[in-house]
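Note that this complex is displayed minus one protein chain, with the remaining chains in position.
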Amino acid sequence: MKLKSLLKSEKGFIRQSSVILTILILAPVISQDEFFAVTLCLSLVWGIMGLGWNVVGGYAGQTSNGHAMYFGIGAYVGALGLKWYGLSPWLTMWIAVILCMVVALVVGYPLLRLRGHYFAIATMAIVECVRIIFTNWKLIGGATGVMFYDKTHSELYSMQFANRISFYYICLGFMLIFIILSRVLEKSKFGYYCRAIKANQESAESSGINSAFYKRWAYMISAGIVAIGGILYGQLFQYIDPGSMLPLSNSMLIVLVVVMGGIGTIWGPVLGAFIMTFINQYARALFNQVAGLNLFIYGVLVVFIVLFLPKGIVSLFTEERLEALRKKLFHKKTKTEEA
Amino acid sequence: MAELLEIRQATKVFGGLKANEDISFEVEEGTIVGVVGPNGAGKTTLFNSISRAHNLTSGQIIFDGKDITKLHAYQACCLGMGRTYQIPQALEDMTVLDNIVVGALLRRSKVHEARAFAEEISAFCGLSEMNEKISVSLNVMQKKRLEIARALAGEPKLLLLDETMAGLNGVERVQAIELIRNIKAKGITILMIEHVMEVIMSVSEKVVVIVSGKKLIEDAPRKVTSDPAVINAYLGGGHNAGC
Partner (left out) sequence: MFAQVLYEGLTMGTIYALLAMGIALVWGVMNILSFSQGEFMMVAMYITFFINKFMNWDPLMAMPVVIIVMFLLGLLIYNLIIARALRGPILGQRLITFALSLVLVNGVTLLVGGQTKSIPHLLFSGDMNLGFITASKQKLVLIITSLAVTGLLFFFMNWTKIGKAIRATSQDKEAAGLVGINTQVAYMVTFGLCAAIAGAGGCAMTYYYYFMPSIGTNFMIFGFIAVCLGGFGSIGGAFIGGLIMGMIDVFTGTYLSVAFKYLAVSVIFMLIVSFRPKGLFGR
């Protein structure tokens, strides 16, 4: 009975997700190309990180510019666990999530007291610290990074697949989990409180909301989700180094993915991630003699989106437009049936 | 009747400026108490101290038998203190109903229960038609009502109203007075800052007059308005100095 009413109230969401998931499930059919498959996987990884950032940045309004830290820590835990101890990423991901949440708890205490630009700058400074520490930490590979291609275990155990499509479906599974998690958070007391804090912290406090507590939890959950993104990224390329995991641009790209797609929405981060990754990958592949073109195009695109679509690309798909589209499709179907 | 709120020698200093000095008074359960005074007298500062938006420099605040002098704002709210702001602070990106749901979630952790209660409160405050509007689009009176609704949704024992009447026209004022009477009828104690004397006169049992950060007098409304010291303070002391 309860389930039934839940399904009823979530009808719109379930309809949306089933359409999008069907598209995502069928996406690998488009091309057998290895590069295309990698791009798909990467899109999902960025989508997961976007969903993670969205919890603290989109819902609770604490726009961290340092989420590459959890991306990096997650990837390193997965990589070193497999390389040193032969632990499966299926196991180490729990360690990574817990570790990242603990780190988020500790740094969150001083960080989340800061507001606005100060918070942004402090998060950037901390991730820069982590990058420097990792770069100089010989034990974990220093600047050269970690190579952890694994031949001794089964593909499923090491999460390193010769066939990228299998990996794609694993990523898709994770993304589905985080989509549902986002939806649950959004509709819960936690979600309401986070949005209240985002809208007006003083007002939220005077409505009985312990803003420090909720901000901290939002930050921790967000760190945990991004850690999973890090692990998946590591397993996809089997090579990580501080220079490609922890630069400022990664932290900013996580934010850009969300803002481009639509901040504070569920499908925004996913859509943003696909667009960003495809532009990045294909601009790099098609014009590989022209260095920097991918990011140039991307930068221009972001400028246009922020100026002309401040609520992100998902704001193009309004309820009315979707309804009109549905009617159109439905109408055609009935016509063909009649014929 | 028991005292719900007791303020003991409240003093608040900003830099070198004494915004509140040695203010003491009590609010009895089930009554409406008005706080009046000229602009800049320190009424809102006092409110902020009571609702724990900032700390007192010295003094004590006792609410419902507990010393809340050192608590956070959200803790005071959990104990049953709701407040509104002089300049309405709605949760602007959220709908009217969601604003009230945020308040209601304080006592009801299930969202659908909070939603049902919020709808009740919304109707009580006359906001039902606007439930799905984004709160930024409301006018000032509606925003003030929304603030009251959000505070009421937390089922407070004491409601602090900061200039609810300012900027309202005659009809709106009558409606607002009616709302305040209805809130009192629910058994909620009200402490209100007000500029409009007519309003205070018609609803409150007791009036506290604050002038230049100090309590001038505390008495029944009728007596306060005829007090020469109060008249002097409101008229700026000009006719005295002129003599």
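Chains: A and B, in written order; residue numbering restarts at 1 for each.
The working rule: a contact is a pair of C-beta atoms (placed from the backbone, for glycine too) under 8 Å apart; a residue touches a chain by one contact, two chains touch by 3 or more.
Since this is a predicted model, take the numbers as computed values, not measurements.
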- Query: Any idea which chains on screen the missing one touches?
  - Reply: A
- Looking beyond the chains shown, say which of A:L6, A:I30, A:V106 or A:A125 touches the absent one. A:A125
- Task: Specify the residue from the set A:S17, A:S43, A:T63 or A:S182 that touches the hidden chain.
- Result: A:T63
- Message: Of the residues A:V38, A:I95 or A:L248, I need the one that contacts the missing chain.
- Response: A:L248
- Which residues does subunit A use to touch the chain missing from this display? 57, 63, 110, 113-114, 116-118, 120-122, 124-126, 128-129, 131-133, 135-136, 248-249, 252, 255-256, 259, 263, 290-296, 298-300, 302-303, 306-307, 310
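In the analysis below, only the chains that are shown with their structure count from here on.
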- How big is the gap, in whole Å, between where the Cα atoms of subunit A centre and where those of subunit B centre? 44
- Spell out the part of subunit B that touches subunit A in their complex, as residue ranges. 51, 53, 72-75, 77-78, 82-83, 85, 89-94, 98, 101-103, 105-106, 109, 111, 114, 150-151, 154
- Query: Which part of subunit A faces subunit B closely enough to touch in the complex?
  - Reply: 187-189, 192-193, 195-196, 198-200, 202-211
